[in-house]
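Every protein chain except one is present and positioned as in the full complex.
The block that comes next holds chain A.
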Amino acid sequence: MSDANGTNGVNPEKDLGASNLPGQRGEGGEEIRVQRGMFGANNGGDTSGYGGLVRSVRLPGPATRPYGGWFDEVADELEGALEEQGLVPENVIDRTVVDRGEMTFHIEREYLVAVAQTLRDDPALRFELCTGVSGVHYPGDKGRELHAVYHLRSITHNRLIRLEVSAPDADPHIPSLVSVYPTNDWHERETYDFFGIVFDGHPALTRIMMPDDWQGFPQRKDYPLGGIPVEYKGAQIPAPDQRRSYS
């Protein structure tokens, strides 16, 4: 399949997709996974005949100027404000993605607090409300497995942007935003609880949903659904997938 694509340079499936699907398709973007076969099943023989299909799954890639609408204004203001602080915007902002009418700044993790502080305090930006952090685990995105995603809302200018920060599995540290947005206190605890992202500088980074002595981080992709025996006051009940079935 890939040879055929290489010779004529056209992937009919992807071109078809580009015309009626949003976002940027094709070779751009960030590969998060390689899909083999058609239906996701990987046990048993190739009865479908599609087993040889190899397809890379890509998230929308960086956008180029102009971004459109107020996106350019926000990007200009942010870059200007960073320069005023003696930071080089290209080092701080890894890339800017515009997709589905939403703007995402991918920030290098060491500059996250400075960027958030700027976004909150600069009168032209004024993103005063942070709606918390959401973790995402991309096991296929080597070196950037753990992502923390922040949505910032500006009530003053009626805008919403997204910040995305990544950290490798081996070094899951991201600076805490509690000093800038105190609302992130519980949100960061939740993300730590489920993804094991350590938010440096958080006042009390402890588990919030799972029991304090829980092992592992349940929302990571390598953590199975089920398979954990239920423990209550010493008694043990087998995991849901290991209980006796009556059907």
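We adopt the following convention: a contact is a pair of C-beta atoms (placed from the backbone, for glycine too) under 8 Å apart; a residue touches a chain by one contact, two chains touch by 3 or more; residues count from 1.
By our rule, contacts and distances are computed from a predicted model.
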Per UniProt record, name of the chain withheld from view ["Alpha-D-ribose 1-methylphosphonate 5-phosphate C-P lyase", "NADH-quinone oxidoreductase subunit D", "Phenylacetate-CoA oxygenase subunit PaaC" or "ATP synthase subunit a"] = "NADH-quinone oxidoreductase subunit D"
Which of A:Leu87, A:Ala124 or A:Val149 touches the missing chain? It is A:Val149
Out of A:Asp46, A:Glu102 or A:Asp171, the sole contact with the unshown chain comes from A:Glu102
In the full complex, which bits of chain A touch the chain not displayed? Write them out.
-> 17, 21-23, 25, 29, 32-33, 35, 39-40, 57-60, 99-102, 104, 128-132, 134-137, 149, 151, 153, 155, 158, 160, 162, 181-187, 190, 194, 207-211, 218-219, 225
